[in-house]
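Take a look at the following structure, please.
Yeah, one chain of the complex is gone here, protein chain that is, but the others are all in their spots.
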Amino acid sequence: MTVRVQAEDFDLGHEVAQLTLDTNTVGAVVSFIGLVRDTTGGDLLAMELEHYPGMTEQALAAIDAEATKRWSLAGSTVIHRYGHLKTGEQIMMVATASAHRKDAFEAAEFLMDYLKTDAPFWKKEHLKSGSQWVESKKSDEDAKDRWKA
Amino acid sequence: MTVRVQAEDFDLGHEVAQLTLDTNTVGAVVSFIGLVRDTTGGDLLAMELEHYPGMTEQALAAIDAEATKRWSLAGSTVIHRYGHLKTGEQIMMVATASAHRKDAFEAAEFLMDYLKTDAPFWKKEHLKSGSQWVESKKSDEDAKDRWKA
Amino acid sequence: MKQLEVLYFAWVRERIGIPKEQITTDAATVSDLIAELSAREERYALAFQDMAVVKVAIDQTLSTLDAPLEGAREIAIFPPMTGG
Partner (left out) sequence: MKQLEVLYFAWVRERIGIPKEQITTDAATVSDLIAELSAREERYALAFQDMAVVKVAIDQTLSTLDAPLEGAREIAIFPPMTGG
């Protein structure tokens, strides 16, 4: 289980390869990357990611630990960036390795749903016309709720 | 939409990066890789992947086309290898790019579930103790059935 | 009578001993063709003994055992797929 919060970019291929080193029992790796997307039709200059240092790592680690408890995982990686990011840049990734694809898929979706609502990150869009904080979505709360027992 | 059937290995990072070139509207890329897994506790020497040339590409393209019809995708990639593969080697990958993570996740799972049951590939395990064809799993049929309307 | 290219894969191929062959038949369906082959030689009967697990493609498209062979050129018979 690897959790990193960093300003620097990451290399998806490298991170996924790390999850399958030294093991012959991983049959499936699911990964997700989130990217800075322009929802304004060309008006977006950059995205600013603010976070709560100190809480962030431990919130991500807690979410990751919960996924590891619920599913049979050989390993998992969560990386989230902060700072100024340009359109198209990678914001974050999760990857989950398991013997079976069902565990890997479900754990990756779980990590994403919880990370969206429980990890202390906030996005601000810098547009040509000004700046605005991204609003949270009801659909993200709903996505999280489906994992409740 | 990219579909390839090949003996050579592939580079996940490169393939995912291709899906996000020349676009500012992709917010999520989900990818899956399947690897040769030793279920025998050290007895596996190699995996042999047989396929049905001619039918394979068109079966994968049909599955991919169906996913593209059902979900809002900016792009998708399916690569499947054939021939002799060693333990730990990559067998195949799918990747789906979308504005939203829900579409990307669901489409990737759909591609995997249909590929498992509808794409003409067969796995044979070469063990120290002999060779055996991998048996299909009821759970794979069940996984596919959940997508039926 | 029609001329068909019949392909076998995986353990169906191994039990029959060849990957493909030309077959002249007037079987109306894939089931009929399989019954005809099974009656012909033991190796076919062995390959097709459990019809519940055999899958077929007609002209490279997944099909069913009761599909008509009218107009078909290439028939493939194989076990359930195990790719991915």
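Which chain is which? They are A, B and C, in the order written, and residues in each are numbered from 1.
Keep in mind that, in the parts below, a contact is a pair of C-beta atoms (placed from the backbone, for glycine too) under 8 Å apart; a residue touches a chain by one contact, two chains touch by 3 or more.
Bear in mind the structure is a predicted one, so any value in this text is a computation, not a measurement.
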Revision key, fill the gap. Displayed chains that the missing one touches are A
Practice item. Using the definition of touch stated at the top, determine which of A:6, A:39 or A:58 touches the missing chain. Key: A:58
Revision key, fill the gap. The one of A:2, A:25, A:68 or A:117 in touch with the missing chain is A:117
Study note, to complete from the structure: subunit A residues touching the chain left out here are 34, 49-52, 54-55, 58-59, 80, 91-92, 112, 115-124, 133-136, 140
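Rule of thumb we're sticking to: only the chains that are shown with their structure count from here on.
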Review point. To reach subunit C from subunit A by way of touching chains, what is the minimum number of steps?
Key: 2
Exercise for review: Express in whole angstrom the distance between the two chain centres, defined as the mean CA positions of subunit A and subunit C.
Suggested key: 48
Check your understanding: Approximately how many whole Å separate the CA-defined centres of subunit B and subunit C?
Key -> 26
Exercise for review: Enumerate the residues of subunit C that touch no fewer than two other chains.
Suggested key: 84
**Study point:** Multi-partner residues of subunit A (each touching 2 or more other chains)
**Key:** 101
